[in-house]
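Report on the structure given below.
Our next item is subunit A:
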Amino acid sequence: MMGPSAYLILSGILFAIGAIGVVARKNALIILMSVELMLNGVNVAFVAVGSYMGDPTGGIFAFMVMTVAAAEAAVGLSILIAIYRLKETIDITELSVLKW
Partner candidate 1 sequence: MEPILFTLFGAIAVGGALLVVTRKNPMSAALSLIMSLFAVAALFVLRQAHFLAAIQVIVYAGAVVVLFIFVIMLINVPENRLPIEKPTVYRLLGVVAAGLLMIEGGLASRNFSAPATAVGEVGSVEAVGHALFTDYLFAFEVTSVLLLAAVVGATVLAKKKI
Partner candidate 2 sequence: MEQLTALIIQKVPALAVAPWAVTLLLIGIVAFIILQFAMVFAGFGTYLERKIAADIQGRIGPNRVGPIGLLQFLADGIKLILKEDIIPTAADNHLFRMAPYLIFTGSFAAFVVVPFGFSLIAADLNIGIYYVMAVTSLVSIGVLLAGWASNNKWSMLGGMRAAAQIVSYEIPVGMALIPAVLIAGSLSTQDIIRSQGGLLGIFGWNLFHNPFSFFSFFLYMVAALAETNRTPFDIPEAESELVSGYNTEYSGIRFGFFFMAEYADVFVVSALATACFLGGWQIPFFNAASLPPVWANLLSLGVFMAKALALVCVIIWIRWTLPRLRVDQLMRMSWKYMVPLTFFNFLGVSLWVLVFKGKGIPQMIASIFG
């Protein structure tokens, strides 16, 4: 029988890797994927703790997170397509029109 801390540490690792992707990459597509990774790391923690405590709330939270992740991917990718049509680039450092 394993304790929940292994799952929590794994979830922390996944979250941190996702965070590295978000701060260190320039490719907007990969940044969106890293956001998915971060949300997924959180889900691992929710499900593990929920199942160890015998409470379905953890599962519900994971469920909601997945819904939000799907919505986020849809909107984020359509913004990306709109930007690519306009600027022909997916490099986020080149998208600095608001920075004067």
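Keep in mind how these were chosen: all candidates are chains of the complex that A comes from, given by their letters.
By our rule, contacts are C-beta pairs under 8 Å (C-beta built on N, C-alpha and C of every residue); 3 or more make two chains touch, one makes a residue touch a chain; residues count from 1.
Here the structure is a predicted model, which means the values were calculated and not measured.
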Note = Contact partner of subunit A within the complex, picked from 1 or 2: candidate 1
Task = Flag every residue of subunit A that touches candidate 1 in the complex, lowest number first.
result = 1-21, 23-27, 29-30, 32-34, 36-37, 40, 43-44, 47-60, 62-64, 66-75, 77-82, 84-85, 89-94
